[in-house]
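I have a structure here, written as structure tokens, and I will follow up with some questions on it.
Every protein chain except one is present and positioned as in the full complex.
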Amino acid sequence: MDTAVLSRRKLLGRSLAGTALSAMAALGIDLRPAQARAWSLRIAEAKQYPSVCPYCAVGCDTMVYAQDGVILDIEGDPNSPINQGTLCPKGAAIYQLHVNPNRLTQVLHRAPGAASWEVIGLEEAMDMVAERVKATRDETFQETYEATNADGEPVERIQMATTEIFSLGGATMDNEWNHVHQKLMRGLGIVPIENQARI
Amino acid sequence: MAIPMQATPVATPTGAAQPIEPAAGSALTPPGAFDAVPMGFFTDTTVCIGCKACEVACKNWNGLPADVVALSGNSYDNTLHLNGENWRHVQFIEQFSDDRADGRWLMMSDVCKHCVHAGCLEVCPTGAIIRTEYDTVVIQADVCNGCRDCIAACPFGVIEINPVSKTAMKCTLCYDRLQSGLQPACSAACPTASIRFGTIQELQEAATARVEQLNAQARDAGRPEDAYLYGADDSLLGGLNSFYLLVDRPEVYHLPATAKLPSQDLPAASALGVGGAIGLAALGAVSFRKRRMDSFAEAARDGRGEEGGRGEDRGEEAMGEER
Partner (left out) sequence: MRLGRGAATAFPGSLVHSNAILIEGSNMAECHPVAFRWAMQAKLNGAKIIHADPRFTRTSAVADLYAPIRAGSDIAFLGGIINHVINSERWNTEPFFKEYVATYTNAATIINPDFLDTEDETADKPLGVFSGLGPYKEGPWGLNGFVGQYANASWQYDRAPVGDQGRTAATAQSGEQPVESGQPGEEDPVPAGPPYDALVRDLLPDNPARRDETLEDPRCVFQLMKKHFARYTPELVSEITGCPPERMIEVAETLLTNSGPDRTSAICYAVGWTQHTYGVQMIGTAATLQLILGNIGRPGGGIIALRGHATIQGSTDVPTLYHSIHGYMPAPTVLKDHNSVEAYLKAETLPTSYWANMPKFFVSYLKSMYGDAATAENDFGFAWHPRISGDHSHMPMFIAMTEGRVRGMFAMGQNPAVGGQNARYQRMALGKLDWLVVKDNFETETAAFWYKAPEVVDGTIAVEDIQTEVFFFPSAQVAEMDGTFTNTQRLIKYHHKAVDPPGDARSDIWFTYHLGKRLKALYEGSAEERDQGFLNLTWDYDPDPEEVEPWAIEDEPSVLKIMREINGYDSATGEHLPGFAALKDDGSTTCASWIYSGIMPGPGLENLKAASRVPDPEGGGAANLGWGFAWPANRRIIYNRASARPDGTPWSEEKAWVYWDPEKINPATDEPGVWTGRDVPDFAAGKAPDYEPEPGAIGLDALSGTDPFIMKADGKGWLYTPTGLVDGPLPTHYEPMESPAPNVLYPDQRTNPVLKAWNVDGNPTAEPADPAFPHVLTTYRLTEHHLSGVMSRWLPWLAELQPELFVEISPELAGEIGVANTEVVRVLTPRGDITAKALVTRRMRPMTVAGKTIHHVGMPWHWGYQGLVTGAVTNDLSLLVGDPNVTIHEGKAFVCNVEKA
């Protein structure tokens, strides 16, 4: 914190040396007059990005203060009618969700039966996952389903699906992810799609 | 009677969807400082929900470390006390009768009291502890030599050595934010407005009204009128710039019913100290705090004249109507 002594007179004017204080000084109580030090505001030069708390569903509005590609601070947006600048302890800790040495920043791969993780490249890992999805889908895809109708007669129904790939998650992600992800899954015929709304 | 929740610190709607350039000023960075008048906290413990947002918001703004220990078993309190890393601390007090016919769970967010007669400031040998233009008490980390005198001098157990900086630390009442017209991080975060920030005069008015409201409700319901203010008047160390609305004895909240300055404890330490103690006792109706507030107000008026109205009405906004 930057401290520089400013002119007391400029900041406080003359009256601190006025009669009231002089009288108290004579009594020996807290004699020192007020002093001002200029403390710089650490977010003064930051750009502000409107954002939303990622924890619960109250949806508190936040402001992210970033400068030169670094997040400096995240606080409640005082203009928000949802939270009026306030936050809960989790919301007040969003900065530490981002700036945290425990975050992983590389893709990890564990081969079947292996005893440890290996770091692998992002592009390579994406290729591997795509191959797994295709292989499993192709081996398990069901085009039709033999059903019985209300009269007990056998009927053939369109299925065009697999139930052997399971997608779990979504309530902590963006709506846009939920859209493209369910679209990709349903586009491929993967129907077991679930998220935290069930718990 | 309705009491407004604490107001937001600035009235500039962002409106646009785009990010805001620093030069534009906006949500949290208004153009100027608060007027140099006594400011502080009024903590209404009856609406505290013990969420600890104040603790985290304080650490977030001030870059304070955490100290992960074990489950204390002391209700939901695991940080246990104010110290160099915990500048805010939420207390949890469980009061239940055997049959649970009566039961309360009291919560209170504790903080430095920014005493009008501050023992820490009085004993600090290096001048590291200053009284600011807002009548708050601030330790300057780069001047503190870690001698610990202030720790012993504080009647509230607020100060401790921060293990990272090795200096004495405590709440600054967000001195840096006040100088930019931002309210302190803890009161800005408090979801239920248990912690309110504003000028001492406005806080005293709001607090008095809240006590009246609570006691009227208690009268109507045939319950004891137990709400009162701790530290709002001059009787304790000339007044506390962080004062509280309590519903039980101070000791229940681990607050002293009375407190003395170090100079009163150590009559030999200084002739002035003795004089001070006697003077205080003899002061009678003379209100040091009132005088100091008046002097601050006068300074602020003068200052405003000199500064061309910078930060005008800031104080009103801090306690103003709901936006």
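By written order: A and B. Residues from 1 in each chain.
In this section, contacts are C-beta pairs under 8 Å (C-beta built on N, C-alpha and C of every residue); 3 or more make two chains touch, one makes a residue touch a chain.
What you see is a predicted model, and the numbers here were worked out from it, not measured in a lab.
Pick out which of B:Val37, B:Cys51 or B:Ala185 touches the chain that's been left out of the picture.
Answer from the full complex: B:Cys51 touches the omitted chain.
Identify the residues of chain B touching the omitted chain, counting contacts across the whole complex.
2-3, 5, 13-19, 46-53, 55-56, 59-60, 65-73, 75-76, 78-79, 94, 96, 100, 103-107, 191-193, 213, 322-323
If the missing chain were put back, which residues of chain A would it touch?
47, 49-61, 64, 66, 69-71, 74, 77, 79-84, 86-94, 96-98, 100, 102-113, 115-117, 121-122, 125-134, 136, 139-141, 143, 145, 147, 149-150, 155, 157-161, 163-199
Note that only the chains that are shown with their structure count from here on.
If you average the CA atoms of chain A and of chain B, how many Å lie between those two points?
31
Help me check something: in the complex, which residues belonging to chain B touch chain A?
5, 8-10, 12-14, 17, 19-22, 26-29, 36, 51-53, 55-57, 60-61, 116-118, 121-122, 130-133, 135, 138, 140-143, 175-177, 179-180, 182, 185, 188-191, 238, 261, 263, 270, 272-276, 279-280, 283, 288, 291-292, 294-296, 298-300, 302-303, 306, 322-323
Touching chain B in the complex: which residues of chain A?
Contacts found on chain A: 1, 3, 10-16, 18, 20-21, 23-24, 26-50, 63, 65, 67, 73-79, 83-93, 95-96.
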